[in-house]
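The other protein chains are all here in position, but one chain of the complex has been omitted.
Which chain is which? They are A and B, in the order written, and residues in each are numbered from 1.
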Amino acid sequence: MSVVSVTRLWGRAAAVAALTLGLACKREERRFNASYPSPPAYAAVTLDTLQPGVPSPEITVNSPSEGNAYDIAQGKQLFAQWNCSGCHSHGGGGMGPPLMDNEWIYGSSPENIVATIVEGRPNGMPSFRNRIANNQLWQLAAYVRSMSGLQAKAPSPGRNDEMQYKVDEQRTPIRTPRASSSRNVPAKSERP
Amino acid sequence: MTWAGSIFDTAGPPAERIARLAWFLIIVSAVTYLLVLVATGMAMRRARARRARGELADARPETGKRLTRNVAIAAIATTLLLLVFVTATALTNKAIAWPLNAQQPLTIEVTGNQWWWQFRYRDSVPSNWLTTSNELHIPVGRPVRVILLSNDVIHSFWIPELHGKQDVIPGHRNTTWIQADRPGAWKARCAEFCGLQHAKMAFDVVAESPAQFDRWYESQLASAQPPTDSSAKHGHDVFMQRTCIMCHAISGTEAGSSVGPELTHIASRPSIAAGTLPNTRENLGRWILNPQLIKPGVRMPPNALPPAEMNALLDYLETLK
Partner (left out) sequence: MSAQPLPAERAVETDPNSIASVHARLEPVWRNGPGLWGWLTSVNHKSIALRSILTAFAFFAIAGVEAALMRVQLARPENSFMGPDRYNQLFTTHGSAMMFLFAVPVVQSVALYFVPIMIGTRNVAFPRLNAFGYWTYLIGGLLLFAGLFTNTGPDQGWFSYVPLAGPGFSPGKRVDIWAQMITFTEIAAIVAAIEVIVTVFKQRAPGMSLNRVPLFVWAMVVMSFMVLVAMPYVATASAMLAMDRLIATQFFNYAEGGDALLWQHLFWFFAHPEVYIIFIPALGMVSAIVATFSRRPVFGYTALVLALVAIGFLSFGLWVHHMFATPLTQTGQSFFTAASAMIAIPTGVTIFCWIATIWSGRPRFDTPMLYVVGFIALFVIGGLSGLFLASVPVDLQLTDTFFLPGHIHYVLLGGMVFPLFGALHYWFPKVTGRMMSERLGKVSFWLLFVGVNVTFFPQLLLGMAGMPRRVYTYLADTGWGGLNLTSSIGAGLLAIGLLVLVFNIARSLAAGPPAGADPWGGETLEWAISSPAPDYNFAYIPIVHGRSALWADTGELDAVTGLREDRREVLQTTMLDAEPDSRHEHPDPTIVPLLAALAVGVGLISGIFDPMGFAVGGVLTLIALAAWGWPQKTKPNTHEIVEVPK
């Protein structure tokens, strides 16, 4: 091993370290006092990409909670404390649809989930308009997404400090989620 | 000595006995420490004198014998002292145990949460059970059995004026007891590191005469009165239609969540924010607007209410006596 290769090795190590640093910043931040985006206005988030004429511009709200371990953990506590499990049963589904599969009736993107929480949905999902603070909305959405593997593994919680529901490790692996906006229409990238 | 808030500012039998033992230990330690310092100092002086006289190190057998004797005496003295110490400890420990012949004990269930306290007064009549948050009232002279439960992580229940601390452990049912011998108002602080706001997780303790306590108990059992003036009515609606309702309970209204402290009699409490902020209108407003500025990491979110709604809400909360 020559000095040159050692230098090169250090260079690479530095690059990896910088990358880890960037990831760590996003993952480990605790933003107690940051302002979170308001939920998208009523009906601004479409549920379907089929539309006549030229497609209207898609609304994208950059969720600050995506990939943030602290926000996901907060969302998890809120999910439990606000009794989301009463209908969604720890994500397994009961009266409400399951949240740990890759079927999304109203879309899987953070802004879709926030819209679902804010607007409510027919047949049981209440509307929490004005009831939930902005940061908590995005935290909840981030946690809901982590249940079906839409969050990276590193920021997602390992397990609960409570009775466990068992997930079969041999179950069909989660496929790449379809476009957030539709249940039946393939994602844009998959369209011919 | 009454050093306010210290372990020597005692107001109950267990704390009293512990303070006495602590004083005993302080005196014994001080004397022991002085003896060690004096022995070291004398050894150094003697040695310096020998050096000045140019003598060699003293390893004669008779010196060795004398030294052995002195070291043995010191070791035996240490042992005897420790025996006294262990005996005093055991006796004190016995004296501060729950009095089995306690008359009419009161039982309170304490639940630790990140980062606030809930107290549930048990009564033989279930409808008389009382739940309060961050404020503990006890009658003077009556032993109180305390059952310690946790909703999340380990906390520690500690009122220095009344008793030592006991940990509040999830999955375990720890118990302790307190008794106030004189009326007073004290701060109690969580004593086990429990996360971001461990530093500001306190509660108010009020010891009062049995008659005052009963009056307080009755007033706390009552449901909140519906607001009468229009601003407070508006505030009531704000409470029920905004973020407040998701976490807080006010008995007699639709608000019934137990995620955060219950607020049925918030206006009668000396402090807010888990015993760390005096309960004034201004503080309450600041707190509701952005608790993260006062206690970073606390679980209550910022609530950017318009001024009109905020004023109405404060008017309403002030009616919750």
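Note that in this section a residue touches a chain if its C-beta (ideal position, glycine included) is under 8 Å from a C-beta of that chain, and two chains touch if they have at least 3 such contacts.
These numbers come from a predicted model, not from an experiment.
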{"item": "From B:11, B:108, B:140 or B:194, residue that would touch the chain that is not displayed", "value": "B:194"}
{"item": "Of B:109, B:123, B:167 or B:181, the residue in touch with the unshown chain", "value": "B:167"}
{"item": "Per the touch definition above, residue among A:52, A:122 or A:158 touching the missing chain", "value": "A:158"}
{"item": "Touching residues (missing chain, whole complex) on chain A", "value": "1, 3, 6, 17, 20-21, 24-25, 27-30, 32, 69-70, 72-73, 76-77, 153-155, 157-164"}
{"item": "Chain not shown, touching residues in chain B", "value": "3-8, 14-15, 17-18, 21-22, 25, 28-29, 32-33, 36-37, 39-40, 42-44, 46-48, 50-51, 55-59, 63-64, 67-68, 70-71, 74-75, 78-79, 82, 85-86, 88-90, 92-94, 96-97, 114, 152-154, 156, 158, 160, 163-167, 169-175, 187, 189-200, 276, 296-297"}
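Keep in mind that, in the parts below, only the chains that are shown with their structure count from here on.
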{"item": "Centroid distance [mean C-alpha coordinates] between chain B and chain A, Å", "value": "40"}
{"item": "Residues of chain A that touch chain B when the two form their complex", "value": "30, 32-33, 35, 74, 77, 81-82, 128, 130-136, 161"}
{"item": "Interface residues, chain B side, partner chain A - complex", "value": "152, 170, 196, 241-243, 245-247, 257, 259, 290, 292-293, 296-297, 299, 301-303"}
